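Take a look at the structure below.
Only a single protein chain was left out; the remaining protein chains are all shown in position.
Up next is chain A:
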């Protein structure tokens, strides 16, 4: 680390020059954290803030390959796992892999319940 810094140290006044000499010997906390991260994830890309992260951000919400994929997943979820808004009484009704009918699919409308801030 200190070798990298030698060549790029900018010209500064004496006080900060001394501080930087101390920094060179003590790795900055940020760089220490970077070392830790690279140790845990050696395959982490070279361009961290770049394309990969940004593209992941742009694709937020995109979960399925197409609408068929989405509907399959939705049907599976309703069979095996309860959605957050469903009451305990309804939990007992749907078990196993039976084919859902409109009557026993819980309506996913958690947001129609009034906000607790207005309570």
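One rule holds for everything that comes next: contacts are C-beta pairs under 8 Å (C-beta built on N, C-alpha and C of every residue); 3 or more make two chains touch, one makes a residue touch a chain; residues count from 1.
Convention: contacts and distances are computed from a predicted model.
A.B. asks: For the chain not present in this complex, what protein name does its UniProt entry give, out of "AP-2 complex subunit alpha", "ER membrane protein complex subunit 2", "Serine/threonine-protein phosphatase 2A 55 kDa regulatory subunit B" or "Signal peptidase complex catalytic subunit SEC11"?
C.D. replies: Answer from the record: the omitted chain is "Serine/threonine-protein phosphatase 2A 55 kDa regulatory subunit B".
A.B. asks: Tell me, which residues in chain A touch the chain that this view leaves out?
C.D. replies: Touching the missing chain: residues 4-5, 8-10, 28-34, 36-38, 40, 44, 48-51, 53-55, 57-58, 60-67, 69-70, 84-85, 108, 110-119.
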